[in-house]
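Apart from one protein chain that is not included, each protein chain of the complex appears where it belongs.
Letters A and B name the chains as they come in the text, with residue numbers starting at 1 for each one.
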Amino acid sequence: MTLSYDDVVAKYEPVLGLEVHVELNTNSKMFCGCSTVFGAEPNTQTCPVCLALPGALPVVNEKAIESTIKIGLALNCSIAPFSRFARKNYFYPDMPKNFQISQYDEPICVDGYVDVEIETDEGPKKFRVEVERVHMEEDTGKSLHVGGATGRIHGAEYSLLDYNRAGIPLVEIVTKIVPGTGKYAPEVAKAYVAELRDILRALGVSDVKMEQGSLRCDANVSLRLIGAEKLGTRSETKNVNSLRSVERAVRGEMIRHAELLNAGGRVVQETRHFQEDTGLTRSGRSKEQAEDYRYFPEPDLVPVAPDAAWIEELRATLPERPSIRRKRLQEVWAVPDKEMSAMINADVLDIVEATVLLGSDPTKARSWWLGEISRIANDKNIAIANLAITPQDVAEIVALVNAGELTDKLARQVVEGVIAGEGQPADVVAKRGIKVVNDDGALMAAIEKVCAEQTETAEKVRNGHLPAAGALIGAVMKETKGQADAARVRELLLGHLGQATS
Amino acid sequence: MDCYWKWADSQLGLNLIRLKPMSSLSRDDVAKLAGLARIEMSEEELVNLSQEFTVILDAVARVQEVAGADVEPTSHPLPLRNVFRADVVVPSLTPEEALSGAPAQEEQRFRVPQILGEE
Partner (left out) sequence: MAAKLVAGETTSVALTQAHLDRIAAVDTDVHAFLYVDTEGALAQATAVDAKRAKGEKLSPLAGVPLALKDVMAQKGVPTTCGSKILEGWRPPYDSTVVANLKKNDIVILGKTNMDEFAMGSSTENSAYGPTHNPWDLSRIPGGSGGGSSAALAAFEAPLAIGTDTGGSIRQPAAVTGTVGVKPTYGGVSRFGLVAFSSSLDQAGPCARTVLDTALLHEAIAGHDPKDATSINAPVPQVVAAAKSGDVKGMKIGVVKELNGDGYQPGVRARFEESLELLAKAGAEIVEVSAPNFEYALAAYYLIAPSECSSNLARFDAMRYGLRVGDIDGASAESVMNLTREVGFGKEVKRRIILGTYALSSGYYDAYYGSAQKVRTLITQDFIKAFEKADVLVSPTCPTTAFKIGEKANDPLAMYLNDIATIPVNMAGIGGMSLPSGLADEDGLPVGFQIMSPVMKDERMYSVGAALEAALLTQWGAPLLDKAPIMGGAR
């Protein structure tokens, strides 16, 4: 019997722990000069260092250190005056050295926090998620599993390895345990990752695309009875590839744990994989016997000791904090809270701002992105950002409407056309022959034609039955292939039929 | 085991403290380590190493005699700090060079047997 979420949170309280990995957007890899460009032919961006050929040695990428310090500063961390790299030893074919150069007990940033805001039954509520540490490490190569049914590792006959990705700089951000979220744990988790993503995007240190893997989240969840002190056993969920998945994964794990505990069972400490299609997790490697990583200081690299001057230099380059930016935009655009939340949740804030910067009125920009374009995105089940329409396009369309060259209705056709790939707004207008019929003469001709054809309805209107005008307006619109301004038509029609055009 | 100590003593005249074996590795301990190190050892090897280690560990455990809490460990012989490289792309190996040592390859990738462990 599946428990309901309400049942779960009535009895248990969740404790979260989130680990986020960020792929930095440096030009070269963490420890060598190979390019980091995405999508290259396999094994064309490798060298003795990232292939771990005998005799090769790592050298630290300065920009990666800078980016990591900036991340730490943006997360309110202290920057360690002395930090060291360490070897994390374990064997896996995608990790050429069979150890990962990472950081162990001397990470570069410690003790920070991120404030998030979520919607609760009692209105908006703030949560402070404390950050334990931020450290640097390197990414692994990519494996293609061949021969199995699903291309996954289970049942594969053999694997093919591409080391282009091996050695790309990774930053790991680890939270302290997060208690006290109660039934809002899933929302807090999602909000945290979203805020982190916005901060990282604003810093410009990564392109933070969860679907592409440049931002990865592992969610740790445990339950304990409400009021209990001792922490429950946690499970770690990997393969969480979107914000929505973060929320679903946390919720799913809470329910799974509760069902186990209610049945008198015990939660196994293990790694689980999130499945997009079901929203459930599948058991992976058991961590009961945690692998002994035998950490020791990396002898091939010397310690990093950033001096105060350098840190302050980097601090000065930090951009406006996303939360502050959001407040500023809300004020300037005079947007009510609910709409502001809607924009943030739909992840269109940046797009709207871009459109406004190109000259559109904020309200119009909002209504297009949140309205028509959002609707189309939902229908197609694609993210708004992945549609073919850009802020430039929308700004142009809004301008055309303002100039009276398009009606709202016609503008919608143009939007459709741009998304369908027919080109830019001007191209769509030309190709489809979309044109507002402004010419009163043409309109009158159409109106007269329609009135002549629908004498009865026209008579009704003449007699003061205004609603009937609707049918006539519709007919006129049809006559003008939808290119007339409906409001103008109504005006002229009523005038023609001797009615006041109020 | 004792004969090693007698010989060493006679050769060097050092006062090697003959501690009672407080550290020893059983055959199973060695097997666990071999597993961690990904070496498939024969039964004979495991037993031999277990015996050898009892002697060796005693010898190396001497370091504990002087490794007081007030002594800082040395990871690097030189006091170097902050050695970096600029974030500049440098030509990589060609794929042919990269794959030149590969025991097996396919489609310009390294071909390896089926991997059992999870990612």
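The criterion applied here is as follows: a residue touches a chain if its C-beta (ideal position, glycine included) is under 8 Å from a C-beta of that chain, and two chains touch if they have at least 3 such contacts.
Everything numeric here is computed off the predicted structure, so don't read it as measured data.
**Student:** Of A:Lys11, A:Arg294 or A:Lys449, which residue touches the hidden chain?
**Tutor:** With A:Lys11, A:Arg294 or A:Lys449 as choices, the missing chain is touched by A:Arg294.
**Student:** By the contact definition given up top, give the residues of subunit A that touch the hidden chain.
**Tutor:** Spelled out for subunit A, the touching residues are 48, 51-60, 87, 89, 91, 93, 96-99, 159, 161, 292, 294-296, 299-302.
**Student:** Which subunit B residues touch the hidden chain?
**Tutor:** On the side of subunit B, residues 4, 7-8, 11-14, 25, 29-30, 33-34, 36-42, 45, 49, 52-53, 55-56, 59-68, 71-78, 80, 83, 85, 93, 97-98, 100-104, 110, 112-117 touch the unshown chain.
As a convention for this text, only the chains that are shown with their structure count from here on.
**Student:** Which positions of subunit A touch subunit B when the two form their complex?
**Tutor:** 26-28, 32-35, 41-48, 51, 53, 59-65, 84, 91-94, 143-145, 147, 153, 156-163, 271, 284-285, 292, 294, 297, 299, 301-306
**Student:** Mind listing the subunit B positions that touch subunit A in their complex?
**Tutor:** Subunit B reaches subunit A through residues 36, 38, 75-76, 78, 80-90, 92-95, 98-99, 101, 106-115, 117-119.
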